[in-house]
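Have a look at this one.
Excluded from the complex is one protein chain; the other protein chains are retained at their positions.
As written, the chains take the letters A, B and C, and residue 1 is the first residue of each chain.
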Amino acid sequence: MNAPPDSPDRTAFGPDLAEVFGPGHSDGGPELVQLLTPEGERVHHPEFDLDFSAEQLRGFYRDMVLVRRLDVEATALQRHGELGIWAQLLGQEAAQIGCGRAVRPQDFVFPTYREHGVAWCRGLDPLKMLGLFRGCDHGDWDPAEHNFGLYTIVIGAQTLHATGYAMGMQRDGVVGTGDPDRDAAVVAHFGDGASSQGDVNEAFIFAASYNAPVVFFCQNNQWAISEPIERQSRIPLYQRALGFGFPGVRVDGNDVLATYAVTQAALQRARDGQGPTFVEAYTYRMGAHTTTDDPTRYRLSDDVESWKLKDPIARVEVYLRRNGLVDDAFLAEVAAEADELGHTLREGCKALPDPKPSAMFAHVYAEETDELRVQREGNEAYLASFEGSH
Amino acid sequence: MNAPPDSPDRTAFGPDLAEVFGPGHSDGGPELVQLLTPEGERVHHPEFDLDFSAEQLRGFYRDMVLVRRLDVEATALQRHGELGIWAQLLGQEAAQIGCGRAVRPQDFVFPTYREHGVAWCRGLDPLKMLGLFRGCDHGDWDPAEHNFGLYTIVIGAQTLHATGYAMGMQRDGVVGTGDPDRDAAVVAHFGDGASSQGDVNEAFIFAASYNAPVVFFCQNNQWAISEPIERQSRIPLYQRALGFGFPGVRVDGNDVLATYAVTQAALQRARDGQGPTFVEAYTYRMGAHTTTDDPTRYRLSDDVESWKLKDPIARVEVYLRRNGLVDDAFLAEVAAEADELGHTLREGCKALPDPKPSAMFAHVYAEETDELRVQREGNEAYLASFEGSH
Amino acid sequence: MATTATTQTQGQTQKITLAKGLNLGLRKAMEDDPKVLLMGEDVGKLGGVFRITDGLQKDFGEDRVIDSPLAESGIVGTAVGMAMRGYRPVVEIQFDGFVYPAYDQIVCQVAKIHYRSKGRVPMPIVIRIPFGGGIGAVEHHSESPEAQFAHTPGLKVVACSNPVDGYWMIQQAIACDDPVIFLEPKRQYHADKAELDESTTPEPLFTSRIVRPGTDLTLLAYGPTVKTAMRAAEAAAGEGRSVEVIDLRTLSPLDMGPVLDSVRRTGRAVVVHEAHVNLGLGSELSARITEECFYSLEAPVLRVGGFDTPYPASRIEEDFLPDLDRVLDAVDRSFEF
Partner (left out) sequence: MATTATTQTQGQTQKITLAKGLNLGLRKAMEDDPKVLLMGEDVGKLGGVFRITDGLQKDFGEDRVIDSPLAESGIVGTAVGMAMRGYRPVVEIQFDGFVYPAYDQIVCQVAKIHYRSKGRVPMPIVIRIPFGGGIGAVEHHSESPEAQFAHTPGLKVVACSNPVDGYWMIQQAIACDDPVIFLEPKRQYHADKAELDESTTPEPLFTSRIVRPGTDLTLLAYGPTVKTAMRAAEAAAGEGRSVEVIDLRTLSPLDMGPVLDSVRRTGRAVVVHEAHVNLGLGSELSARITEECFYSLEAPVLRVGGFDTPYPASRIEEDFLPDLDRVLDAVDRSFEF
């Protein structure tokens, strides 16, 4: 029903854009910015090339190995009933570390619910993420301490917060001053599915209208639970930005170098006062949507297999080894560190204290209202009435 | 603060789009599709040219004169206290008649609150529009009778209804069959301001995703109450569509020929099953936003003066006269018809019956609920209790 | 377009969960009327995150079971357009907390179009919302938004509480020419089974039902709290108190007849819902009961509900939600008057 038949009128409006750009190429298409191929080969890009130090590269590797371990442990903890649910990042390590490491301390990051790798780069104790998915709280970190917002579950909502925050930075005079320690920008994370929300598109409009220093960082992991990207957009997502008047770029989200380079450039553009950029990190959700999801109901294992060949960690390891930038000792050290992290997380998670029931009454308002005091005290008295009997 | 400084990084993302396309050119820019210049000269366009019969041209002229009269009368009626408010279309006659006449009977139109000219083309009694703005009801026409939806005041909401309606047409098998009497499409009207609403952008996404037969017809009249178009978009609006994967075109909305031609082509594309098109009718709101607005607070009379030179009716009249397609008798006849219409509207408006208070209880649901029956009867008894005393 | 589907569910008696009841009911409605469409996020191949639409896209095709882009306003807004074209869309909102992006379309359009058009444009839309807490979820997955809809004229709001009602009520809601907000207690989806006999005739949709007769106090509940109320009534019986339980089923319009009859007999009423007490359904029920039964009341109508805090982290949600003991506590308090 939906297939456009041939028609002479078409030319009046130019060619069919969806046909020109095609639906998502599984390889990301010719516009994909890449610096490290899936085979671990360093390639160069006319616009976004960067020199990386060996230390930086080892750092990326270590980051990715550790956040993958974090993710694997959390998934296991959920299976053991220690977490209510877990949103896996498996396969998206490069997108998150590349972006997370490009951010400077003075920048501010707005995550969704899956940015554990970015949180890691912002110095969050991973136990805080576990606490949230365990159901202890809605996020126990101080956004101002890490310049990292709370996880936001209503998809897309945070893109507007990011834009407003960036507008605040403009008013604080920390945009376009030329001082690298002062100029700041915002990163707004969201997914391919979220790109369909009105809020996200309104964020584009506000950011464009006010030229706000915000990088819209979309991890296109090809799926929104069971819906493929084609349901949200018939042309490559990064091109969405063009219609709003700011640039978009598609980067290989499984390539930590390219993601870093593109994010850094976009952030610099924002800090310089040149406004928003849309970065589409083209990647793949290797796991389920969350631990409650069953992707075998809606996608082919073939696809998953083909994306395994593009693993973000493997290609860095190959590159590091091939160029003699790591030795077995380093790799073993990182592996040990990962084991250690796993241990810490397992023990730490189980030891997370349950909140007290009265915690539910705290922080509804800056100061407790009389109404709530009465409810809290009533509930305390009520609970106390059982103390003897139970 | 918001001016982007020069920076070497810019090239990485390509040139600044807002700079390339520029902010709204007052003449609509080189991309403007035009068939009749403000001076009344017939020009040709490589894609959108059409032959118009003399009768068609005279019809456009007559339509525009009459809807302008309708508008002028309604404005006067509001000044005399006969209407609560009136949303003027002054200056937008060509956009509305060009679009309205391109629509076929089987197509369906979703208006905003200003499409009196389109309503005219759909055969609505103008008194219905007056009744709405008088406060007699929220619209007293049958959408199914005219294939013309009710006025929608929450800006943008109707663009989603239009998209859903178009999806219904797809399911009814009246799209892309090749039968000109059967194939149908939808027109969704909205303004430049409304283009910032999440709903409108979601409508683009749904229409693109399902390839729905809908023409998004945006009358960019340069203003959203006091806000200039630049607040909503820094690049020409029609380009918004490109990022969603369907074509956009900017047409001279003060040129009834071009508007007709472009709308017709876009509708044909939709009816053929080729999906949505965005038509930006570049025009100008010559009047106030509504009769309660005072545009002198926010815009220069110079701008208004310069747009007067682009009057949509004057150019058609010049063309018709110059080419001998009308004589004085015809023009006098149209003028007389307009006077007649004015008279009918004035008398008709004043004679519109006030609704009965009990009308407020009607049609809340398909069948009256017990709850409402009790409220209605209670109110009737209450009102009856005054009958003796007053 | 695929409009035929072969299923043999007619005339059988089977044990079903609420999830199954809804699934069967949707299937039946789609078989009976080709204008019925399902729309929502993940309702297709996945069958929805709760599998309520399981198998329906396979049998009725992609044109009738439509996976939507991720935009709730878009889903409801396009459903409005479909309804204008003569379809009967059934929208699934994935979780209660995600209905709010569609709130504008629901309260300004869905609720008002029939009125605005003087009855010329019917709006037979069903908006299905899995609601309520108790499933150990993260934020926004456990809300009870019924009052936010019931306050809006033009909408009808119902809540099912058991598998058999799920089966019938969803079909009745789809057959209703008005827009219906259809609340499904997600905690109950797979909890209990009940016998479905399709040969019986269901009660009308907009009626409340006495689910346990009693003489001393009236307990009003709906959706997930009906079970709690039943257990409380049982426990109270052990203490010699005869508690009548009414499953309200319809929240707008309210079916006050059985409620007022009951309270006139018992003289006492307690309302139980998971929604916040402040301006929850309990406040309206209290106000109306007091207006109508002023001289019959032995005690004020008491309300047990979620506290007036945002829904808390799941580790303490059971302290937030009304449970057996809190209902019994309210029953006790009622008798103290």
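One rule holds for everything that comes next: contacts are C-beta pairs under 8 Å (C-beta built on N, C-alpha and C of every residue); 3 or more make two chains touch, one makes a residue touch a chain.
Treat the numbers as computed from the prediction; the structure is a model and nothing was measured.
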item	value
Contact list for the unshown chain, restricted to visible chains	A, B, C
Absent-chain contact - pick from A:E73, A:E93, A:E115 or A:D199	A:D199
Full-complex contact with the absent chain, from C:F60, C:Y100 or C:Y167	C:Y100
Touch criterion as defined above, residue of C:R116, C:K156 or C:R326 at the omitted chain	C:R116
Touching residue (missing chain; options C:K156, C:H273, C:R303 or C:R326)	C:R303
Hidden-chain contact residue, picked from the options B:L90, B:V154 or B:L331	B:V154
Contact footprint on chain A, counting only the chain that is left out	137-140, 142-144, 149-150, 152, 154, 157, 159-172, 198-199, 202-203, 205-206, 209, 362-366, 369-372
Sites on chain C contacted by the missing partner chain, in the whole complex	73, 97, 100-101, 103-104, 107-108, 111-112, 115-116, 139-140, 147-148, 150-154, 252, 275-276, 278-284, 286-287, 290-291, 294, 299-303, 308-310, 337
Interface with the undisplayed chain - residues on chain B	1, 84-85, 113, 132-138, 153-155, 193-194, 196-199, 224-227, 231-232, 292-293, 297-298, 354-357, 359-361, 364, 371-372, 375, 379, 382, 386
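By definition in this document, only the chains that are shown with their structure count from here on.
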item	value
Distance between the centres, which are taken as Cα means, of chain C and chain B, whole angstrom	40
Where chain A and chain C are represented by their mean Cα positions, the distance between them in whole Å	36
Contacts with two or more other chains, residues of chain A listed in rising order	1, 196-199, 231-232
Chain C residues counted as touching two or more neighbouring chains	1, 63, 68-69, 71, 73-74, 101
